[in-house]
Each structure stands twice: as C-alpha cells, then as structure tokens.
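With one protein chain removed, the remaining protein chains of the complex are shown where they sit.
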Amino acid sequence: MARLIRTEKEVEGRYEEVWLVVEEDVLEQWPAGAREIVGRPATRIDGLERARGEAVYTADLKLPGMLHTAVLRSPYAHARVARIDLAPALTMPGVHAAIGPGELDVLVEECGFHGAAIAAVCADTYAQARAALSRVEVDFEQLEVLIDPDEAVARGQLLGEPRVRERGDLDRGLAEADVVVMGEYTTQVVLHNSMETHQAVVQWLGDSLEVFISTQYIWGVRDEIASTLGLPGDKVRVVCNYMGGGFGSKNGADDYTFIAIELAKRTRRPVRCALTRREENLATGNRNATIQRLTIGARADGTLTALGGEYVNATGWGGWSSPVEGPMQMLYACENVKTTTWAAKINQPPMKAFRAPGFVEGTFGLESLLDVLAAKLDIDPLDLRRRNHAQHDGADGRPYSGKNLLECYRRAEPHWERRHEVRARSTGTVKRGVGMASQIWYGGGGPPSYAWVRVGSDGRAAVVTAMQDLGTGTRTAMAQIAAEELGIPLDHVTVSLGDSARGPFASISAGSSTTPSMGPAVRAAAADARRQIEEIAAQRGTPDAPLAEIVGLLEDAQILGKGGRGPNPTGMQVLTFGVQVAEVAVDIETGEVWVDRIAAVHDVGRVINPLGASSQIEGGIIQGIGHTLSEHRLHDPRTGQILTTSLDAYKLPTFADVPVIVSELIDEPDAQLTNLGSKGLGEPPIIPTAAAISNAIRDATGAEVHQLPISREEMLRALREAAAREKVGAPAGV
Amino acid sequence: MPLLRSGIVRAETLVDIRGVVPRGIDGASIGAGTTLAELECAPQIPDVLREACRLAASPQLRNMGSLGGNLLQSTRCWYWRLKWPCRLHGGDECFAHEGEHREHAIFENGFCASAHPSDVAAALVALDATLHTNRRELPVSDLYHLPRADDRRTTTLEPGELLLSVELPPAERSVYLKAMERKLWAFPLVGVAAARTGGVTRVALAGVAPVPFLLQGSLEDATPLPRNAYKVDVARALVKRALAALEEST
Partner (left out) sequence: MPTSRRSPLLRLEVNDHVYELHAEVGTTLAEALRDDLALTGTKVACAEGHCGSCTVLVDGVPTLSCITLVHSVADAKVTTIEGLRDHQMVHAFVREDALQCGFCTPGQIVSAVALVGATPKPSTDEIRHAMAGNLCRCGAYPKIEEAIRTWQD
C-alpha cells in the first residue's frame, strides 16, 4: 500500500527534504549468503546481442527520412555573437533547416566556454550539414576570459554561495594536536569520454514526441523535455534500450536533444543530433579540477583532533559544486571539522557528475595527507585509519544502517602485509612500494521506483520497468532477483526496459543507485506475482505445486505482479565503505610509474551478481588509474580554449596500463535497507584508487605527489623535492 | 586522412600510390610501402628500427601505416592540429611558447616548439639510413627541414616526389627506448634511438625537436620551456640506458 512520508533524498551527496509517496516494503530480507540465483555469478542476459553487434544503440538507429545535424560551437572561451547569418547555410545542398541564438534556449549569444552551442543545421547527410555549417557567417566579440579558479574566488565570481560545514571548533582541535600537517593538493579536469557519444534521434508523431537517446535517466529526460515544451509527460516517449556508457555525463536531455526536437518540429522529419568525439571532449561535462588546502591535527597516539579543508571547485561556466569535502566530513571520527567549498565560475566547460563526483578528488587529498601524518607520527597507516574509525555519522550523530569498514580493513591485511616483500624487490632505479586508502560514499538509492512482473502459462516471467542499463549489467541483476523470488531458472526471465511508454517510473542510473533502488521494486513485483500464484495453488488444493504446474493452467490468462521501492530507514546514514591497497613501481630517473597490483575490498551490502560486481570493481579501478596517471584535459592558459579534443591527446588507459586486480566484497546484507539489503557498487571502486597509488609512491620513494595526474613532470618534481628534504633533514609534509 | 577530414590539409585529388611504392624487405633495402606491422616482426632488420615500429602507434595503425607515411607524419602539436594561426600555419606566433607545452620541443624550439612524433624517423636517423625517392638519394636526416621564418616546411620533399625505399647500413648494435604518457599507444614524450654502425655510435631523439633530432652536442644544451624541462631528465636517463645497452652487447 502506498503511503506519504517526509524523508531525505540523496543523489551523489546532495540531500533534499521531500514528501514522498512510497510503497510499503513488507518482504523479509533473504538470509545472508548466496541463494539459488541471487549471489551467484551470472553472465549477462544481453551479452550475446552486445557481443555480436546486434544490440541497437541510439547511434545505430536510422528512421525513414531522418535528417542529420551539425552544431556550431563557440571556438572561444568567452565571446559574444555580434552578428550571425544563417542564410548562406540554408542555400547549401541537402539542407532543411537552420537555427541560431534566440530561437532555442540552448543556443546562446554569450558563450561562456569553448564549445557552447550557438547554431545548428540539419541536412540529408551529416557531411552536408557540416559543409553548410561552415557557411554560417558569424562575428564574435571576444570578452575577458577568467580561467584561474583562485582568482574567480577572490573576485567573488562563484556559482552559489560558498558551502561551509562545521562541527566542533577547528582552532581548538588544532591547539589540542601534538602534530599538525598541511598540504595543498590539486586535481585535473577529467572527461567521461563514453564510447557512444551523446546523441538523440527525435521524431514528432502529431503532438507527441519520440526521443531515442543514450541516457542514464529516461524519466528525467522525459520530464525535462515535457516541462520545457509544456507538454503532458505522456506525450513524450523516451527510449534507451542499449547505451554505450555514461559515467554520470548522460543524466539530462542537454543541448543536442533540444536542438533535434526543434529541428524535427520545423522540418516535420525525424532528426538525429549526434555529437562528434571532438564535441564530446568539449561540451558534455567533466570532472572539474579542484584545489584542496588541507590541515590535519592529531595527538601523538594518532587520534584526529582537527580536520580543516578549503576547497575550490573549478566548476566551469555552469554546473554544481561537487561534494569534494565529503570524505573529510565523513570518513573519520573527529570532533573538530571545518570545510569551506567554493564553486568558481570560470570560462571553462561546465562540470557534470562523473562517477563519485567530489569524493574521488577529495579522497586523493585527504588520504594522501593522512599518510604524511602517519609517517610523522610513525604509526602504521592502516592502524591510523583503524584508530579513527567512525562509529556513527560525525556531522549529525546518526547511526549507519550498516558498516563493515573494519572488516574490510581486516580482509585487506594480507595485501597490506605484502609491502615488506614488495619494497625488497626495489632496485637502484626502480623503487617499489605499497599504499592504501579508504573509501566512503553513498549508494543506498531510494524511492520511488516501480516494476511489473508478468508470468504466463509457459512458466516464464517478464520484468517490465522503464529503467536503463548503461552497461553495468542491471538487466541481468534484475532478472536474477525476479528468478530467485519466483523460483524459476534465470533463462526463464526476460527484462523489458528502456522505454517510458512501456513500463513504470524507474530510478536514475547514477549515484550507485540502480540496484538498491530498482532491485527491491523488482523483488516486490515478483513476490506479488508469486503470492497470486500461491493463492491459485491453494484454491486448487495443491499449495505446494511447482510454479510451472500452476501457471500451466492459465492459457491466455496472465499473472501480473507490481512492486515499488520502499523507504530508506529513517534517521540512518546509508553508506558504502571500502579499502584499496596498491602496489607500484617508480623509475626514479624517468618518472615512470607502474601500477602492478590493486587489491580492493568493498562493503556494499548484499551482492546480487558476483561476476558483474567484479567487473564493476575492475572498471572503476581502471578509470581510477587513468585519472591518476594519464588523463588530463588541457586548455590554453591564456585563452581558455581546450587543446585536448581527441583520443590520441586525451589518454584513456589501454590494455597495457592495467594491473593485477584482486577484488573482494563483504557481501553482508544491510539489515536496515529494503527487502534486499543491497547497495550500489558503480562508484565506490574508483574513489580510493588515486590515493592508494600516491601513498604507494610515497612508500616506494619518499616522494609526496600533490597533483593529479601524476605525470612524469609531477613525479620527477616530487622526487627532487624529497631528495632536497632529505639533504636538509627537514620533516615531511609541513 | 583525419587531417583531410578536419580540413587541416586540403586536396583536390587523392591518388592511390600503393601501386607504385615498393613494399617489402629486400636485403638492406626496405620498400617505403612496407607496413610498421611487417617491420616489427622482421628479424633481419636492426633492433632499433624493429623496436621503434613495435612501440609506435596502435596495432591497427601499424597494420595500416607504411614506413614512408610514418616518416612524413605531421606534428601532434595541439595548436597546429586545432588550426591556430601558428608559425607552421604561416602565422607569426608559436602559441606553445607561452601556452601549454608539456609535450613540446626542448631543442631547436625558438621559432616553432612543435615536437616531431616519429619513432621510426629517429631510428633511421640513428642508423644513418639512406632514402631513395623517385628523384634523388639522400640521408634520412636530410628529408627533414627545421621550420624557420623564410621556409616553414618540415620536410624537403618536393611536389610530385615520392619516398620509394630506405637503405640500411649494417648496424652492429642498436636500441630504441621510449617514454610515453601511457604504457602503449602514445606518441613519444621522448624517444631515444641509438645505433653503432662501423664503430660509430649515433643517438637520435624523437619528440624533442620540430624534426628528428640527431644528438651531436650535450643534452645539457637543451632549451626547455618552463613546463617541459622534465623531458631533459627523461632524455638523460634514456640516453644513458641506450648507450649502456650498446655497451652490453660487446
């Protein structure tokens, strides 16, 4: 039964207090451990379609009469369109329509970043659209460029007010400290670069709109379009059956979708607007750069007395201020904590969520400085972390719904123990070491989310819900949950998703929320179907008959179950935890860094599919290695124009950059959380990787890196600094 | 082809030259149409060239890319590739000098700081190989031209001139070492080719000057820009190792 509650809703660290209609969650959790199907490795139910290239992505869609779009984007970081003439483009072969500033909100006259959309042309082919676009006459008035985030803060050019979060008294905490360490850490701009670029194919059917789009949030896109256009929600159908990655960059409709919608309206034809890889590197969001000025105070026994952080998010021309201070606020027990976070509005492309936004960056700074403290106190880094373990949420005293971080530490011990043997393998020029870092993050999901389950006389079940599978294996996990609840084989379950017209509301696939939001709804729907089948069995006088026998009586009748996601536990913090241990080698002459091995132990509640979960962990760690060592979106320091716009210049990890990865999950259901006890795993694995690597580098060489990526330049700088420090005998990290 | 599509290079006509450019290895002579993939597994060619091919680009590009094409490839300088009106494009400024230059040249960078990306060219310069075109015969190093105000070309190739083959002198020992921003599939930050031929050791570097750079003086004569002095450190270490590798064999 639905009921109305007042609750906190969290997405990627942003909370809001809302009224929510939720379903009651009446099912008991399954006991811990592997079930028949849930908790056992399952290969992807859509694996063959994807592997064979038969899965149809938005990029593969071709509607009859479909036109192609090219978008004119600002070549300058800050400029005003003084004059624009689209007429020459309209005379070009194949062209059907052109639109510019003033005709659509997403086409702007004042361009605040390189890549801002100004105009668009659609034509029979993309080549024609592009050729026509080059005929658009446009004069720019260049404006003053502001790209230094510190300067933006000094000038007060901010997105929103600075975020101050304080508990206790930082100064008192520092006064109580026996040791104080300080450090400045910076992180770079990192791009999602999903393999399928952002794109949409749009067609109007009368006054209804069909939007085929590569998205992480079908319902969000539907509602954004409906409200922008003033259409009833159900006049907008959003479809995403397969998508080629998102990582946080595909949560909204964005400029390209609205461009396609407008051009489709004007031409009465289906219109595709697909971004090129070059545009993808400019205008589809990023993990913004940060500057972190951190202070840690501790007693001689390692007890943290003070944590202070001044954080600057180089947010860009738009976007929001990511919770880069989150790890400092949440990871350890400490009475005196004060963080201030500024969001600098600069002439750079706007940020978007990117796999644990803020926490990846903030963990690098905090956990790197914590190892400096450990060295200064001569305390084992793992012991130091244990000593400051938080028993409850530090900010408001709330208990955790479930926390097994100490167990993660315990299971990490054998990996941590390897450091003596690893160090011993150092040579004259190649130094080896081991480092670790902890992880904290959200991942509890929340209501609402719904699913339907249909069981037919053939004993097979279909799960129907308008969610999306961005490549994480959600389809498979949902099928496992339904099969488990119904007691039928996994291959008897299909999952129909990806279409707002063909299923109920489903959660965004972001914030590690898909499994914890959708899983309980699917289980509830399957349980509803099972209950109905059991009632039929009881009426027939064969209450223990197998499902197949009962539904075999149905002929064309069907059992229809529905289920909703229940509320999160009231007054509790629902979080995920973990630890990673990295082994690295550093060539101290060339500054080359190898990551040889990473062991990951995470606590995300019940694991639905151990096979898919290990893939998520590996993927997160590999993205983390790219973030740590090679990925860097560069801009010209004078003009703010973006310089790395292709995949040869922007260096994603390749096969050769991958270490041995050992992963382990605690797999203990969170007893307080839903009928499953499962949390999300998409984001946790990327969070501690950079810090574990930087701490391993420190262990290997004594050098303290302060910048991501750890380029050869940064590595050699840190080595020189360490050598100079050793010469004068100065203490580290002050 | 990407240069054509992005409009950096314009062409009225495309000519398929595969029919006229020799492909394959014949003794010490290598057809300019031979692919890098064919060279990377050819046991009869010097180590420096084989390793340079093996560490160049990606597997697919090595399958597709020819020796001649590799020698004639353009710089990865982002300002040039993004069509900034730089000196190589005929303009009057090198934007890398005051701009983002961490991947740029540390030698001969006063006029233009672009870095030459060819691993293979450095290997051939170290080997002192001879190039045959349809018009002339020249040392590989003479194929390259340091861009300057009155002549901004980076090669001496004339219109209508085609690279046909490369002739390798017998090398006693040779080696190629490469520093990249990721482990594979990246252009060189610094590539060091060293070869001993007829008792004479030659060292040539990729990624450090607008053309393949034959090291004749000292690395300490480098003129790095503010943010790429690290390349001198990397080059120093790799040159030392390359020379040590040549010694080891004797």
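Letters A and B mark the chains as written, and numbering starts fresh at 1 in each.
Please note the rule applied: contacts are C-beta pairs under 8 Å (C-beta built on N, C-alpha and C of every residue); 3 or more make two chains touch, one makes a residue touch a chain.
Keep in mind that this is a model prediction, so the values were computed, not measured.
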Given A:G47, A:P162 or A:P637, the one touching the chain that is not displayed: A:G47
Chain not shown: contacting residue from B:P59, B:P85 or B:P139: B:P59
Touching the absent chain when the full complex is considered, from B:R5, B:R135 or B:R153: B:R5
Residues belonging to chain B that touch the chain removed from view: 1-2, 5-6, 14, 16, 18, 37, 54, 57-61, 63-64, 183-185
Interface with the unshown chain - residue positions in chain A: 43-44, 47-57, 59-60, 62, 93-94, 124-125, 128, 192-197, 242-245, 247, 276-277, 470-473, 611-612, 614-615, 618-623, 646-648, 652-656, 658, 661
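One rule holds for everything that comes next: only the chains that are shown with their structure count from here on.
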Residue numbers on chain B that touch chain A, as the complex places them: 76, 78-79, 82, 95, 98-100, 102, 179, 181-187, 189, 227-228, 230, 233-234, 236-238
Partner chain B, residues of chain A touching it in the complex: 429, 587, 589-592, 594, 629-630, 634-638, 641, 643-645, 648-649, 651, 653-657, 711-713, 716-717
